[in-house]
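Every protein chain of the complex appears in place save one, which is left out.
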Amino acid sequence: MTTATEYLWFETKTERAFVRITDRVRDVVRKSGVREGLVLVSAMHITAAVYVNDDESGLLADISAWADRLAPPGDYAHHRTGESNGDAHLKNLLLGHQVILPVTGGDLDLGPWEQVFYAEFDGRRRKRVVVKVLGE
Amino acid sequence: MTTATEYLWFETKTERAFVRITDRVRDVVRKSGVREGLVLVSAMHITAAVYVNDDESGLLADISAWADRLAPPGDYAHHRTGESNGDAHLKNLLLGHQVILPVTGGDLDLGPWEQVFYAEFDGRRRKRVVVKVLGE
Partner (left out) sequence: MTTATEYLWFETKTERAFVRITDRVRDVVRKSGVREGLVLVSAMHITAAVYVNDDESGLLADISAWADRLAPPGDYAHHRTGESNGDAHLKNLLLGHQVILPVTGGDLDLGPWEQVFYAEFDGRRRKRVVVKVLGE
């Protein structure tokens, strides 16, 4: 069995950002030498998301607007701590903070439109995503 | 370590469909010979979902109506590409596109009411789910 672990760092210039990370994850997989296995891609902060969907600019706008509709900015009990990012915590839960991708034949085993995204909802600070490969 | 990979194909006759796939996943696990491990079940298309819940007809209707309420059909920026399935992309994100099931003693290790579903929101075309077993 082989495992490999890398951390992708992000510090987005805007509070909200959608960053396609498929190629960075693929690089970790290839460097690991794993031919058959699984790779976990998981945000280590609870105000960002990691999800898989299409890389199409209209759809990215739709996802952003949808997240605002279902988890709107506003007053949250969490803000009594001095924070103002309650909606970002809920968006993390709505979109999910992690995906597992299959590794087959030494590469990511993705469908034709599947792209991996890091979705930042509380940016302008350094944050990490852990990428962990497990296989042989 | 043993790995096994199979692809389940779907081409639903209706645009929307809920297909119970627990037994098909179990068959892949048994054929793999893995006694202890994990199995990933992941939609390879971004307008379908894979989730675990109860197989009860009323509940399936509730889930379908709920997905329409939170991710309604309508006008989306994504439709400027000529597509009309923006809501299906959001439903994929709402319900999730994958689950990991534990394999214990050579079988799926599920609770009493847990069933695995493939939820199609943009059907009438050929689509795949990848099933990847990893264990020993």
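Letters A and B mark the chains in the order given here, with residues in each chain numbered from 1 onward.
Throughout what follows, a contact is a pair of C-beta atoms (placed from the backbone, for glycine too) under 8 Å apart; a residue touches a chain by one contact, two chains touch by 3 or more.
Owing to the predicted nature of the structure, the values given are computational and were not obtained by experimental measurement.
Between the chain not shown and the residues A:L8, A:L90, A:V103 or A:V116, the one that touches is A:L90. Interface with the hidden chain, as seen from chain B, comprises residues 1, 36-38, 51-54, 56-59, 61-63, 66, 70, 94-96, 99-102, 104, 109-114, 134-136. Interface with the hidden chain, as seen from chain A, comprises residues 1, 3, 5, 38, 40, 42-46, 70-71, 76-81, 86, 89-90, 92-94, 96-98, 100, 128, 130, 132, 134.
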